[in-house]
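Below: one structure in structure tokens.
Heads up, one of the protein chains got dropped from this complex, but the rest are sitting where they should.
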Amino acid sequence: MQSDSLIFIFLNTVLANNFVLAMFLGLCPFLGVSGKLNTAVPMGIATMFVMLVSSVCAFAINKVLVALDIEFLRLIAYIAIIASAVQLVEMGLKKYSPTLFRSLGIFLPLITTNCAILGLALFQTFKEYNFSQSLVYAVGAGIGFILAITLMAGLREKLLLSTLPSVTQGAALSLMLGGLLSLTFMGFAGLGNL
Amino acid sequence: MGIFNLFGAGTFRHGVHPPSHKAATAHQPIRRLPFPDHLVIPLNQHIGKPAKLLVKKGQEVVRGEPLASADGFVSVPIHAPATGRIRDIRLMPSARGEQAMAIILHVYAAATQEVLWRNPVDPGALDPQGMIQAIQDTGMVGLGGAAFPSHVKLSIPEEKSVDTLVVNGCECEPYLSCDHRTMLEHPRELMRGIRYAMQATGVSKAIVGVEENKMDAVKLLREHLHAQSDISVEAVETKYPQGSEKMLIKSLMGREVPAGGIPLDIGVVVNNVGTLAALGKLLPVGEGLTERVVTVTGPGVEKPGNYIIPLGTPIGYVLKQVGYIGGENEFILGGPMMGPSVSDMETPVTKGTSGLLVLNEPEIEQETRRIWPCIKCGRCLNACPMHLNPAYLGLLAAKREYEEMAQTYHLNDCFECGCCSYVCPSNIPLVQHFRIAKAINREQAA
Amino acid sequence: MSQRRSDPHITWDSFSEGLWRNNPVFVMLLGMCPVLAVTNSAMNALAMGLATTFVLVASGYLVSLLSRFIPRQVRIATYIVIIATFVTIIDYVIQAISLDLYNSLGAFIQLIVVNCMILGRAEAYASKNRPMKSVVNALGMGAGFTFALLCLGGVRELLGTGALFGFDLFGPQFQPWVVMVLPPGGFLVLGAWLLLFDWLKQRREQKQLAISGEQTNAV
Amino acid sequence: MAKKPAIELRTTPHIHAPQDVIMIMRNVVYASLPMAAWAVWQYGLSALMLLLVVVASCMLSERVLNAKQGNTLGDWSAAITGILLFLTLPPGFPLWMGVIAGFSAIGLGKALFGGLGMNVFNPALVGRAFVQAAFPVAITSWTPAFFDGRFTTLIPSTLTAPFMIPPETGEWNMQVAVDAFTGATPLGLQKFDAVSTPVLDLLTGMTAGSAGESAALIILVCGLYLAFRGMLDWRIPVAVMAGTAITAAVFHFIDPVAYPDAMFMLFSGGLMLGAWFMASDMVGSPVTPAGVIIYGLLIGFVTVIIRLFGGLTEGVMYAILLGNAVTPLIDQVTQPRVFGHRKSS
Amino acid sequence: MFAIDISNIGVTIAFMSVLGLVLSGVLAIANRKLWVYEDPRIDEVEELLPKTNCGACGTAGCRPFAEALIQGELTPANCTVSSSEEIDEIAEYLGVEAGDVVKRVARLACAGGAHVARQRAHYDGLESCRAAAMVAGGPKSCSWGCLGMADCEDVCDLDAITMDQHGLPVVNTAKCTACEDCVDICPKGLFSIQPITHRLWVACNNLLHDEEAESECEVACTGCEKCAKDAPDGLIEIRDNLARIDYSKNSLASPIPIERCPTGAIVWLDEVKGMRKGIEAKHIIREEALPL
Partner (left out) sequence: MSTAEQQLQVPQSPSISMMVVLSSIAMVSGFLVVLVSQLTAPIIAENQRRAIERALVQVIPGSVSHEEFLLQDGKLLPAEDSAAGESVYAGYDANGELVGIAARAAAQGYADMIHLLYGYDPACECIRGIKVLKMAETPGLGDKIIKDADFLANFDALDASVDMQQMALVNPIIMVKHGSKQHPWEIDAISGATISAKAVGKALNQSAQALLPQLLPLMQQLERQEQQP
């Protein structure tokens, strides 16, 4: 499989190089909002949505920056524009679709200041993806994030019913679970190489 | 007819196959136990409002005389099981645990079996309304164990229509054989009772469901039917809890009682064979329910068998009569799957008592096993006849998440059959958890 | 915003808060991504810690200085621009210092922008306190962050390669535990540190309970 | 203790099915012993030592880490973890790494979550996944079976000094191997060299591989014993095998040259062991009747995908761990339809 | 070498100012066009939060957390990032309710520990009073008494209840907040919430009388009426063989009625010395459980 083919990019970002479990991006929501499935899943979906938005924004802005020969402003431009775009989407949602806002919108501010979004924008630029590759990359990263946070939430919900030792509650347990999930996802390493 | 009937005996999905242990009693004729010197007659032997007291301390009563009258529609009268004098009316331990009001009747040594008080009716001449009243006057309740007033069950509200009477002769509980013996020894009364019930409800069809391990009863009952009878006798698979009304209806007719509903909702009325046989016997002569057939059995009993026992007889007296082997014992009222165990020898036999089971040391030792954490083996899910998820219910119960149990996991559909606990390799007392959960939910709602 | 009532004086606590009591990594669990991503060697951890500290201090100072002039609606945007500026600066500086270091830190230098800790501190502390106090606090936070990164990086490098800061400690025959420098290692080592701290805390609490326990039974 | 009062009060039901946790676990130990014995017969003294060390490490870790719950060794589950973990390791695995594997299996996989029944991942596989990630070279160093003098000499890597790199076994392999031992597992041969191994060899263990994975026939017999005694849920291994076979068959149909057939997939690598003894660990598998089927099929599917398209030759372990991770979700979406309800809500 | 490229600087500055203008412009317009009413307190509370949006509180960020605080679903302490002073500040803003006038605590109406109350049977099953109570009322002879399996200790989130060596719960009045959890859980209904000033107390709930009661438990209330006779008018009444105190007349209460109680079922709860029994009360020194 060609390493720049869309299907490879997709599988690779979902499984082998999962943003959360292999690349360490977006850990704050992964650890923080994975306590319950009914918050984790909307959170994942909202993240994927923001990823798409920021992927498109970043792609456009990068063209401008390169044209003006001011690539060193990339970071500032990306983050400022992504943050504003998300804030705009949030306000729009709040106004025009309160129900959607209640289920997804509340996660938006949390997502803006999260590495996965900016990381996605930066990596797609470093890897010099074209527009469709960038989109697939964003979708893959988003689905990978949903996968990771949903699995985590499922496990944590199940563990709510266990009698955990007193020291393994809270953050330590989440991290250990994250470690074991990450160990599991190592099985996908190199998927699509041969 | 459910599709299951295409393949041999009807059945339902899931359930368990505990060893039956019925051989010790199933082949012995029913015998009668003498009166004890005193009877303990609780006022609430049935589901519903306790009966209203009619007698006073010190009063003399004769066998069959009403001691208490029905207090409203969902209530039944209580008749004196023997001739004697009211010694006291006081709190006594009940099978359920709390102390309950009971009449202590001192039985005269000369008391005989003859029933001295009756109120005969002509069943043929009664309209359904009159029939219901007559049934209530007998004090009849479900003898299958729930002790629900039979007349309530048999009175069909205007807006409902019923097409089938299911007669429950399954007796799926291990050890018990009173229904089996009743079918074998009183088929005529049973048939008569079925007729009365059909008359009261107006149904056109009756099915007697009997487990396959009682084919002799099936054969005998079929002999009492004409070729084109509207009553049929069907064998169903031997499996616990086949006798539960929901399962039996599913097995015989393929219908499912809706959650939270009763058989009436799908046009069925279910009665136990013992109930109808007793009805067939009592109704024409106008007698009250004063005694019942009880299977007294278990490894702790010397002379296991089925006995006719006057209601109110303390179990201590019963055991003395049948002779029991001492040591460490467990006394169970009813079968081993659903019957409560009791600790007070004064606990009386009541209308709902179908058995008295005495387990002794070896069985107790064997059953007293360490409780392990749930290993998620899923056996309970594959046993639960209601298709619940006892594993998660149990885990939630341990965390006191009672509300979630009811809301997400349908706790209230559990009828406490005990299949889940029976199969659980971790010996988790699931049913006990569920009872607590239900009780607390009820209290919270109240 | 009338509730701004923090003590204007700089105290030891304004510095030490971040070191231990409110350690951004071990206690507040902030900025987890760089914490786990770059700590596969002690050197990376140190560099990352210092870079973050720089951004923390510089942006803290500026935010504290400017916060009075910034309207509420554009506050976050402004803070982000300020932070991003310093991050870009440190990014170029590291490239100028050592390309190897730059390459091993990857994009995570740039991702300092989104480290929740920096924005959080800007909002929660710098915007409410005097510039110098913010700087002291930011230094403390930065030191705590760096310390935590070193705790992780040290263990991971030591077990994962048998070396510390690149110095071979166990000889050439040492079998490295590759998992430690892989992603799961990051999660597991931080988890293990937290377990250790929780365990120590519980032991301490139990001891205290044992001391005060005698009086509790009086009705 | 005071003498027990003569009257006993217990709750319903007063009788129980005969199988309890200890009995089930004990039988799993019995069933896994033939496999362990076969591994020892194949690989000799080294395998025996590894078996003992891994089991001891698991039991010791269990005793120490679960001390709060009292002595939990009596439930045998730690012993099972040890034996199964041993069966997944290469026979010449250094003993010190075996100790680490056992410790991480119980520590990370079980005690962390509160002991028996509480864990979410299969402990033995957590142990193996940990050492696989920690010592990827040692865990893929295979040695030939049935080499001469296996009961008197040790595989050179077995006695590696603690924390040190094990010696290369390549040369030693050449010396002892009766016929040209390639040092590659059937899956490795298939994947990297497109050489396929006859199914008969797979069935009888005449191939390289982990200590216990290489004799599919013995595994099958032991697994069937447990299934017939009702000690394991037969639907899980059947579903795993079905998932594997179907997926493999589809790919084989698409391109018979590039992708091996279903038989090879079923009997190579750790699939049999995984399906019968590891996927079937009820603690990490769904409880619902529909759930176990989905779980099994998923494991089979992922195994084949990793084997065919992944960077690794073998995927059973990761597939089962993934299955464990997905279990809570499967459980949630496959709640049975409760009797008398129209549809599950 | 360090040549400065002026045009590049120009482009940069132009770009940045355009960026700044556009962003702030868009935000300003959006702020007008897309504005939706919200509880102003949310802003105020959010202002007090660290705004790290880290999600550690379990909500999706600081603003949802603020909303949850205002709705009372969560407490300020759920934010692990805020310092304790910050948490206090938020709590103060939200207005925590004023403390009770008279402290109320949970009291137990039974003193029948294993050393004085008889067991009728051996119970084997779930270690829980609720569970045991459902099996023929439990193994204890007295159908009203404490089963001692610590459901109350278990549900008390504040650790205010501990079981003593005879299997009776002891309430730590300092910790008890009168949350009624123990009242709700006890299957025998033995707990009630009482003002701490209620010091005269019947520590029994048994409705049997005389020897019947005493045969079940050495500290049972036998309904002998001595306390009722010694007490001021109407303070104590015997109903269904059990002494009942009328706390509406609490001002009349004194330790006098306990003095002649033969079993010590009625007690005086001293602030310092704890539970005190009368001089006539049988002195029980047994430590181990009563035999069957």
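A, B, C, D and E are the chain letters, set down in written order, and residue numbers restart from 1 in every chain.
Note that in this section a contact is a pair of C-beta atoms (placed from the backbone, for glycine too) under 8 Å apart; a residue touches a chain by one contact, two chains touch by 3 or more.
Only a predicted model underlies this, so the values are computations on that prediction, with no experimental measurement involved.
In the full complex, the chain left out of view touches A, C, D, E. Interface residues of chain E facing the missing partner chain: 1-5, 8-9, 12-13, 15-21, 23-25, 27-28, 31-32, 35, 37. Chain A residues in contact with the hidden partner, per the touch definition given at the top, are 3, 8, 16-17, 70, 72-73, 76, 80, 189-190, 193. Residues of chain C in touch with the missing chain: 66, 69-71, 73-74, 77-78, 81-82, 84-85, 88-89, 92-93, 95-96, 98-99, 103, 160-161, 176, 178, 181-182.
Methods note: only the chains that are shown with their structure count from here on.
The minimum number of touch steps separating chain A from chain E is 1.
Common neighbours of chain D and chain E (chains touching each): A, B, C.
When the C-beta pairs in contact are tallied for B-D and for A-B, the bigger tally goes to B-D. Distance from chain C peaks, on a Cα-centroid basis, for B. With each centre defined as the average position of its C-alpha atoms, the distance from chain C to chain E rounds to 39 Å. Chain A and chain C, compared by their mean Cα positions, are separated by 22 Å. Rounded to a whole number, the gap between the C-alpha centres of chain A and chain D is 33 angstrom. Residues of chain A in contact with two or more other chains: 28, 31-32, 73, 76, 80, 84, 87, 113, 162-163, 168, 173, 176, 179-180, 183, 186. Contact of a single residue of chain E with at least two other chains is seen at positions 23, 27, 31, 53-54, 56, 120-121, 124-126, 131, 134-136, 138-139. Per the contact rule defined earlier, chains pair up in contact as A-B, A-C, A-D, A-E, B-D, B-E, C-D, C-E, D-E.
Every residue of chain C that touches chain A in the complex is listed here, in rising order: 29-34, 36-37, 76-77, 80-81, 84-85, 87-88, 91-92, 107, 110-111, 113-116, 119, 179, 182-188, 190-191, 194-195, 198-199, 202. Across the complex, chain D meets chain B through its residues 4, 6-17, 19-21, 23-24, 75, 114-118, 233, 282-289, 292, 331, 335-341. In the complex of the two chains, the chain B residues touching chain E come out as 91, 93, 95-99, 340-344, 347, 364, 368, 371, 400, 429, 432-433, 435-436, 439-440, 443-444.
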